[in-house]
Every structure is written in C-alpha cells, then in structure tokens.
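In what follows, a single structure is set out as structure tokens and then discussed.
Omission of a single protein chain aside, the complex is shown with its protein chains in their original locations.
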Amino acid sequence: MDMQVAFAGLDLKNPIMTASGTFGYGTEFMPYGKLEELGAIVVKGISLAPRKGNPQPRITETACGMLNAIGLQNIGVEAFLRDKLPQLPWRTTPVIVNLYAQAVEEFAELTDRLATAKGVAGLEVNISCPNVREGGVQFGQDPVLAARVTEAVKKRAGALPVMVKLSPNVTDVTVMARAVADGGADCISCINTLTGMAVDIHSRRPCLANVVGGLSGPAIKPVALRMVHQVVRAVDVPVVGLGGISSAEDVLEFLLVGAHAVQLGTANFVRPDTAFKLVDEVRRLAEEMGISAWEDFRGTLELP
Amino acid sequence: MDMQVAFAGLDLKNPIMTASGTFGYGTEFMPYGKLEELGAIVVKGISLAPRKGNPQPRITETACGMLNAIGLQNIGVEAFLRDKLPQLPWRTTPVIVNLYAQAVEEFAELTDRLATAKGVAGLEVNISCPNVREGGVQFGQDPVLAARVTEAVKKRAGALPVMVKLSPNVTDVTVMARAVADGGADCISCINTLTGMAVDIHSRRPCLANVVGGLSGPAIKPVALRMVHQVVRAVDVPVVGLGGISSAEDVLEFLLVGAHAVQLGTANFVRPDTAFKLVDEVRRLAEEMGISAWEDFRGTLELP
Amino acid sequence: MPEPQCLELRVTSLESPDNDLFYHLSLESPQWQWRPGQFAMLRPTSWRHEPLWARPFSISDQDTNGLHFFFQRMGSGTDLLSQLRPGDVVTVWGPLGNGFTISHTTPTMILAGGMGLAPFMGLIRHHPIPQNLELFFGHRQPLANYPFSEIEDRILAWQVREQGPEDLEKLFRAIEVKIKGYSIDGNLLACGPLPFLRRIQKLALDHNANTQLSLENRMACGVGACLGCTVPTKSGELVQACTQGPVFKADAVDLSGEL
Partner (left out) sequence: MPEPQCLELRVTSLESPDNDLFYHLSLESPQWQWRPGQFAMLRPTSWRHEPLWARPFSISDQDTNGLHFFFQRMGSGTDLLSQLRPGDVVTVWGPLGNGFTISHTTPTMILAGGMGLAPFMGLIRHHPIPQNLELFFGHRQPLANYPFSEIEDRILAWQVREQGPEDLEKLFRAIEVKIKGYSIDGNLLACGPLPFLRRIQKLALDHNANTQLSLENRMACGVGACLGCTVPTKSGELVQACTQGPVFKADAVDLSGEL
C-alpha cells in the first residue's frame, strides 16, 4: 500500500513520527534502524539556552507506564543546530523541532532562530511545560495564553508548519484545540503527559525529586484516544495522535478516530528499534486489512 | 496496631472502604469474606428511580486498567432500602450510599429519602456523572454547580456525613475541592474515573456502545495520588483517596500523601476477596513498618 | 446452590491436542458441588495488572484428577493461559452462575458450537441414561482437536465442520428436523458463539421447544458487581449473565443486539 501521508505542509513517507523527548536528538537511535525510513523525527524539546533539567531521580516506573520529570534538559538551540541536526537525514525525512520557552517573547525568538535554519521541516510548540513566567498559569491550560503563543510562533515561522502540542490536564481539550487553531496552528498534536505522582512508603518521599511528573505509556492510551477523537471533531486542522502507542494496532486506532499521523513516545524506551519495526508492522497490518490509502481509513470510525 | 480511623463523623474499623460501583450492593461479595471486617461499604450509585443504564458493550480492558460505561444502572433508592440495605451488616460497618441525580432538586429529594433511612451511615455525592440537565455542563467540572449540589445535599442530610466525590477530568482539582468544601462537604473522595475511549480497528467501531467510558484500575494510580496530594493541601476537610489501589503498599501511599482512608475499586473485580485480604495485608505491612497509629503516618510525606 | 469460593489452585496438567489452539487445563480439585453450565473465573497469580481481568470458563468436569476446563486460544488472556505449566498457581472463583436445569429422564438435545462443547463434557460422561442425550456439534477446526470421539462413544452425536457458509446450514437443517420431536417432550441445551445461539433461539421459538441457552458475555468480575456482562431480557430489563445466567430460557432474553 501507499504509506505516504501529507498534511499541514508536511510530506511524510509514512504516518509514524517519533515523540519529542523520547527519541533524543535522533542520533541515539542510529544503531537500531534507518532514520530515513521514519515518517518524521521530532527531537527533544529545545530552548534558547541550554537547560540542565531537574535533579535526580527523574523517572519512575508505574503500572503500564512511567513518570518523568526530566525538566526539559537540552543542549540549547545553537548546539542543536550545529552538532545534532547535520547528523540527521533531514533531506529525506522531515525533522521537526519541539520548542520550549518560558515566555511568549522567548518562543518568538526561538522561532526566529529555527525559521532560518536549514534542515528544519517544522515546529512543534510545547505548551504544557510545568514552569512558565506569565501569571503562573500554564500555557497549556489557558486558552488565551495558548493562542498567544501560537500566534507569536506562527508569525515568525515563515513557511515552516507549526504544530501545537496539547496538554491532557484540562477540563475540556476542545477549548484548547480551538484556541490554538484560531491562533493559527497548522496542525495539533495531542497528547502530552498526564500529571501524576508516585511515592515511596519506606523512605516517605516522592519517587521523583520534582514531586510530580508526566505519566506516559500504554496506561494513558484510552485518555489520548478520547482526546484525539474530540479534537478531530472540534477543529479543522489535522491532528497528530500520541499517547501510549506501542503496536501497529494502536497506530491504526488513532488513524481510525481521525488522526493524520501518530507519534511514538515511551515505546522507544521499551525497545530501541520499536519505531523502525512499527513502520513495517503498520504496513503489513494495513495491507491485511485491505487498506490501500490512508484517506480510505482515516476517521472512518462508525459512531452509534 | 490500632487500625481504627475516625473522621468527618465516620468511625471506621480500618481505612479500607469499597468504591461505589465496584462492590455491587455489598451482598455480591458475601461468599468471599466478612463484610463486617471492612472499614466501610460504599454501594453502587443510587438514583431516585431505577435506571437501566447504557446498552452493551459497557466494559473493555485496557493496559493495566479498564473502561466502563455502565451508565449508573441501579435498582433505585426504594428497592435499595427495602431489599439490599437490610442484608448488610450496617450495625457494625458503616454503609455509605453513593448518590446520583440529574439535577440539584433531585439530589435534594434523594437526600431526604436517605437521611431518614435506618442503616445509612453517610452519603457520597457523585458529581461526575456524564449526563446532567443543568446547562449541559457536568456538575463535577463546574465549581459553582458542584458547590450548589453540595449545599443542597448537606442542607437535607441532617446528621449524615456528606462526602463529595471529585472528577479527575478537570484542569485544577483544587478549585473543585475548595468549591465543595465551601459548599459544606464534610469530606472529599477522589478520584472518579478518567474519561477514555477504545476502538476496534476491525469493526471500525468504539469498543463501548457509549463511545467513551471511565478509565479505572492501576493505570490511573499516579494521577489519583497526585490529585489526593493536591486536594489534601488545598482544603481542610478530610480526604478519602482512590484510583488504582490494589495492594497494601498502594493503600499506604495514599495515606502517606494525607488521605484519611481509601476506597478499593476495580481491584474488587480482579479477585473478589481483595478487599478482605487487604485489611490483613495493610495491618501486616503497617506493623512491619512500625506504624502504631495512623495519625503518626498520615500525611508524613517529606517534600524536598 | 452451594456458595462459590475463591481459591488458589495448582495446575496439574495442560494438554493441547494440536499444540496450538486447543487446551485441556486441569487444576487440583477443589471438590466443588457444581452443575453443568456453571463456570469459574481463572486468573494465574503470575498476572500482575496485565491482563487485568480474570477469564471465565465453563467447568467442563470435576473428578479425582481435578477440575477440568477446555479452552481455545483467542487473545491475550487465553494466550497466557496456554503457557501455564504444572505447578503454576491460578486464582479461581466458582462455581458461578446458575447452570443448566437438567432432568435425566427427559430426552435432551445438546447443541454446541465450537468451545460451546466444554460445559457438556461432565454431563455426557456422568449421565445415568446416556440414551437420553443427543449432540449436534458445529465446529470450524479439525474434529481431532475436540474431545468428540469420547462423546461419540457414549451418546448419539452429529457433527459438521464449518468450512464454507453452507456447512452450518446443514447442521441447522438437521437440528430443525429433530427439534420437532424434542419440542413435544424434550429439552434443548445450547452453548456457542452468539450468532449460533441466535439461530438456535429462533428455531426454539418457532417450534416452541423448551430450550436453555448459555451465553458467553464479556465478564470482568463474575460475581454480579461490575454490571459489564448484562443481557436484555424480553421485558427490557438488563440482568447480569454471570449471576442470573449464564443459562437463560430461550424465550427470556433478547439476543438481537451486541453483548
């Protein structure tokens, strides 16, 4: 079958992208497969200046999932563009940069830097960061702020497609989706992690130095699928689904509810060649099911 | 050790309660243990009139969890008081009735009926029901409505302690907690289920006839623990923690973050004697850890 | 009926005629009082939180060698069950449900589709008047995978393997011929997949035959608490298949929808 999918100015060989923060800078996975066979690579959240992230411990395992509080450790945009991007097969596979900033102006500045960089195919705006300056409210939980960030990035992004990544920690995800769509997002990715916590009854301390962290992995798939389903129906921009995907069946579930593509997150940790194998497995499953093009399958969920 | 715990006018032999909708009317579990050994029994959500609930399929398994869309099937308050309550050991174990209604006046009417019934030790107000008349907004997601329901129930409840059960499907659970505490709740239980969805790629249909359902089980424990941690710090009323509890360690985790008691939900399905065994296991673990009274342990989480 | 129990029982043996799809699982015998059509929930203690639910299986028989189940590998749960080894421990609660109402002196027609054969093994083995039993069996997999030859030795038994859409029609025609006789003074006991039961239900109602259908609804708890296994009755109520069933009179339940 024809695995290609094109949307929001992105042209993908197949609908399998990697999720930000779970695939490093891409280079870490080179021993385990061919990066150019992936639909797209979304790299670790990048900020203007390098960030050290949170103290240890930063990760803990939960039932069918994990919590992380890495705190967006990254080498900063300059080092990324200089040392990492040139190693990626950006000529053949879209490289999408996940943006993290603490204020609207900073998002704008970061966008300026990336919009002129060779080899960047798109931006993913991470508006569910735990610490932001503006009013102490998370960008990802306030539709007005979310729209402002989106506008600021979109204005400076030039030809680069802008994808905005939604947080699931909200009462109504469609409100956020409409806000960022109105703000000019070319595309929406959802979901980021659910805020969670784990404690150790013996030490009487939280398992993460940061106390709370982001829950990801198979445990959250039902929540992710529900939100993608809602967002697809609420806005006209294409949606990229993620949250708990680990198998070809999972990928097709997200496409069935209407996602144009998916991102593979925590599953990359569970086995480093998961993303590469998934491309083949999705092809095989789709062919078995008699799907010849994604348009014939996407969003064909029958509702009662 | 002394397993007793008293709060909000409830006097429990131990902090293990059963969660509404997961322990039937209590009678279903009589073959598997002694109901009088439990801390309290919270029965299936009861409405004024009997309810048939949603069409099949109503349940589906997910990674370390399950989705349900039972739709609050129940025999109605009269049949409950006549046929079920007398079978329960209400003289020795508090029986708490979980209330479900579609409007504030209905909640009040239901409270009237229960406040005069012999054998009811407390009320748990379920404000995260999927279908309510008022403005189409869920009671559990709107602090103003939540407070109004709480006030209405509290006003008619007489001496009965009123526990209000919070939904996790909100941006900020502390806003809801404060609203119901201000509305007069004697106690807060959290969390109810996270809204989720599952689909079948072969039939191209949702796995639940209701399309979406409530996610419960070990998968959601990190979210539940985080919310209990937040609510305990946000309000002065005692908190009952639930969500994904299945072991003695889990129980102690919720007490460590500050819950006065816990409810056991989905774990009752996984093995019908779980609640009974848990009482012993919690006692054993607490003794091993040198805990002699819950006051010495509750809320002793050390934050960095 | 005796109260059900929740026990941890050891696997005494697990055999597969085809080494692939079909399994005969034996557990140490809990010495239960049970009747055909009753079932138990099985959950190996090695399953932590995944899969979450136990799985329901008809009690096929109980003897001094143990408690016996027949199952077919369908998905994740039965897949894991097929990997059990002697000595492994399984949490088991049962006997659950109502079971079939049986009269040994009444001519009884058994209608089984696939693993719907499982609940009838003990009945066939221990029936005091085997001439009163007759089996109609529809199946997809090779006959050797089912304990059919043992049955054939004891009672009159017909079987059709479904390889095309026409094959099952043959079975239903044969049943229809016989059902007339049974509708006068006999009983029908049926177990199998939902489409199979729907056909039997129609035949039963058309011929006004005294028929009991055993359902295989999806179950989480098996004890009547989760309300996940409900089935609509003809009067429009929703009742739990695990406690009010799994056996229902053919004229009592509405099988038209999904279950």
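Just a few scattered comments:
All chains are identified by letter, namely A, B and C, in their written order; residue positions are counted from 1 within each chain.
Keep this in mind: a residue touches a chain if its C-beta (ideal position, glycine included) is under 8 Å from a C-beta of that chain, and two chains touch if they have at least 3 such contacts.
These numbers were taken from a predicted model, which means no experiment stands behind them.
The chain not shown here makes contact, within the complete complex, with A, B, C. Of A:E61, A:D83, A:E105 or A:E302, it is A:E61 that touches the chain left out of the display.
Touching the missing chain, out of A:G9, A:G24, A:P89 or A:G299, is residue A:G24. Checked against the full complex, the one of A:G39, A:P161, A:G183 or A:P218 touching the unshown chain is A:P218. The chain not displayed touches subunit B at residues 63-64. In the full complex, subunit C makes contact with the omitted chain through residues 46, 48-50, 76, 83.
By the touch rule set out above, subunit A reaches the unshown chain at residues 21-24, 28-29, 31-32, 52-53, 55-66, 68, 70, 73, 209, 217-219, 246, 266, 268-273.
Note that in this section only the chains that are shown with their structure count from here on.
In terms of inter-chain touching, the protein chains here all touch one another pairwise.
Centrality by C-alpha centroid: the chain sitting nearest the overall protein C-alpha mean is B. Spacing of subunit A relative to subunit C, judged by their CA centroids, is 47 angstrom. A straight line joining the Cα centres of subunit B and subunit C is 36 Å long.
Work out the mean CA point of subunit A and of subunit B, and you get 34 Å between them.
Shared interface positions of subunit B, defined as residues touching 2 or more other chains, are 62-65, 209, 217-219.
Residues of subunit C in contact with two or more other chains: 49-50.
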